[in-house]
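Just one protein chain is left out here, and the rest sit where they should.
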Amino acid sequence: MKKAQEIVLGVVTSIGGFLEIGSLSTAVQAGAAFRFQLVWAVLLGTLCLIFLVEMAGRFAAVSKHTVTDALRERFGFNFFSFVFLGVTLVDLLVLGAEIGGVSLALQLLTGIALRWWALPVGFAVWLLLWKGSFGMIEKGASLLGLVTLCLVVGAVLLHPPWRQVAAGALPSLPQGESAHYWFLAVSILGASISPYLFFFYSAGAIEDRWDESYLGTNRAVSGLGMSFGALIALSALVLAAGVFGPRGITQLDSYDQIALLLTPVLGRWGFWLFAASLGIACFGAALEIALEIAYRAAQGFGWNWGEDLKPAEDSGFASVYTLALVVGVLLVVVGLDPLKLTVFSMALTAATLPLSVVPFLVLMNDERYMGEHRNGRLSNAVVLFIVALSFVLAVVSIPLELLGGS
Amino acid sequence: MAKGTEVRVELLLGRRVRDRQGRPVGRIEEVRAEPKGKEVRVTEYLVGRSAMLERLSVQAFLLTFPRLLGWGKKSGGYRVPWDQLDLADPDRPRLLCDVGELEGLEEG
Amino acid sequence: MDLIRDVLDKQLVDPEERRMGKVDGLILELEEGQPPRLVEIEQGAATLARRLHPRLARWVEALGARIYGEAPGGPARIPWSKVRDVGIDVEVDQDFEKSRLYFWQEWLCEKLIRRIPGAG
Partner (left out) sequence: MPKEATAVAAGRALLLAPLLTLSACAKDASASLTTVTSWAATARLAGESWSAGRVPTPYTRRALEAAEKGIAEAEKDLAKAEDLPAARGDALRRVTGTLRQAVSEARAAVERRDRGALSPALARLAAGERAVATARNSGGGGR
């Protein structure tokens, strides 16, 4: 009975945790520009994420170490510092994008420009981390995150041609605009396979003191949770394909356009529900990413860490998330375009995936950490294939998108 | 070498070992030690790529794609007994015997 | 015991399992006619920086001297004789309150964290 509760709670957490500004905006852009043609990218990214999240949970439950701990211990400080810098830099960009997302939601709700919101939003995130406990943050953010289910409702009410949606599960070549097509595919992959999600998950498993008896729970939570999460991203894509495409809005340059996603379907409620979903999802993600950056530093350098400790007991940990939030807020205050920042940081995530994923895979095959629970060939092959694909696509399409403008 | 000279293990890692003629033998990848009474003393150094693969224990991972990557097989390595490595200059470790006298590392 | 695989970069814990940083460096002592002896564990930002580049280590040392003044005096060393157990973590017979990590976390707490309300 307890396990069943854990699974339900875990799945709810993942649904709430999956959708953030990255997967939302990349899915919406893809739907508007290419209708259902990029459904495959969401599915492929989610498949990879399911495998990675399951591994991260298994690693923590079996070895009692987080992935970051092991990264430093097994590969040494030099390699660790390389990964640390790369992944943290991308994380800071994503954090900026999430803070921008919350600010934007507040701009939609109040009409006050988003730049003014960045500081209060950053402060609110910081205050929760400063005062809150891990359970409160994880459960609170994810329960509120269920509001994003309104996207699923919207997509169903739209009565999309389900057969065509399903056909999008198989990759196909676009007619024209192929550079943009591949760039969006990369951004979707990056947004789905966000490394912060599985690093965070592994730290969470340690905070909740998982052991080997949790392996079943872990499998259920990662599989079901991430699938439901992907359902929300897919709904956003379907909505955009049905709402924007037919009206000739095929190119989305700003959140002012995306804000209308639900209005034609849900009427008066659509606008407010969209703003609430965006705000809550991004707020949860901002909390998780700021925490994740602090976890990574603490675990890599062997400090005491834990969201349940008081700041005075782990001053290093508290300082890191404080600093990270300052950087994130600054990115919004200096006036970086939040949509460009989001899409770019998602593509960059895809490009840096091998950096975080390949060493992780090596650890998952290490008998000294994993004993009999090592990875099988299938998991290795699936993850390696998707990550390699994302990387190649990213390396090719990012320069082209930058050169091609828009 | 004077008594009490300090050498840092973390800096030995990755240093290229040369033989008496100055030819590179491989990089130091592991320092093996054994407890002797109350002390712990170095017994041997492992040099070369297969030593690195073993330290990182990547073989298990590579073995899932043996043909795809093609390596993991051809990499060699040696065990160097503690008294056959001159660490007078820790930045330039030198072999005190011929490479031929060294024991090779079996493949994992 | 493989020093690089099993000891270097491992988590250091005190007898109460409190984390006190990682094994940033290991010091061997050379003696004429004797196998090199493992004498100390070293910890500190400069030790880490030296592994990346010697010049970086000098910068870190200069920066450290400027921030803390003379107080800690070089990197923290723990004699190998204090090591109780080498497993997944390295356990040493030294209290967390005497560690380098504790020192600078307290420093950070004093200078920054406690000045913010609600630090506990």
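We just call them A, B and C in the order they show up, numbering each chain from 1.
The definition used in the following text is that contacts are C-beta pairs under 8 Å (C-beta built on N, C-alpha and C of every residue); 3 or more make two chains touch, one makes a residue touch a chain.
A quick note: this is a predicted structure, and the numbers were derived from the prediction, not measured.
Listed by label, the shown chains that the missing chain touches in the whole complex are A. The residue touching the chain not shown here, chosen from A:Leu89, A:Ala179, A:Leu215 or A:Leu309, is A:Ala179.
Of the candidate positions A:Ile15, A:Val62 or A:Leu108, contact with the hidden chain is made by A:Leu108.
As for the chain not pictured, it touches chain A at residues 107-108, 110-111, 176-180, 182, 247-254, 256-257, 259-260, 263-264, 267-268, 270-271, 392-393, 395-397, 400, 403-406.
We adopt the following convention: only the chains that are shown with their structure count from here on.
Each chain gets a centre from the mean of its Cα atoms; the one farthest from the centre of chain B is A. Work out the mean CA point of chain A and of chain B, and you get 42 Å between them.
Between the Cα centres of chain A and chain C there is a gap of 35 Å. Chain B and chain C have Cα centroids lying 25 Å from one another.
Annotation for chain A: residues 74, 76-77 touch two or more other chains. Among all residues of chain B, those that touch two or more other chains are 10, 13.
Across the complex, chain C meets chain A through its residues 4, 8-12, 18-22, 24, 48, 51-52, 88, 101, 104-106, 108-109, 112-114, 116, 118-120. Residues 1-5, 8, 24-32, 34-39, 42, 47, 50-51, 80-81 of chain C are the ones that touch chain B when the two sit in their complex. Contact residues on chain A toward chain B in their complex (touch as defined above): 74-77, 361-362, 364-368, 374, 377, 380-381, 384.
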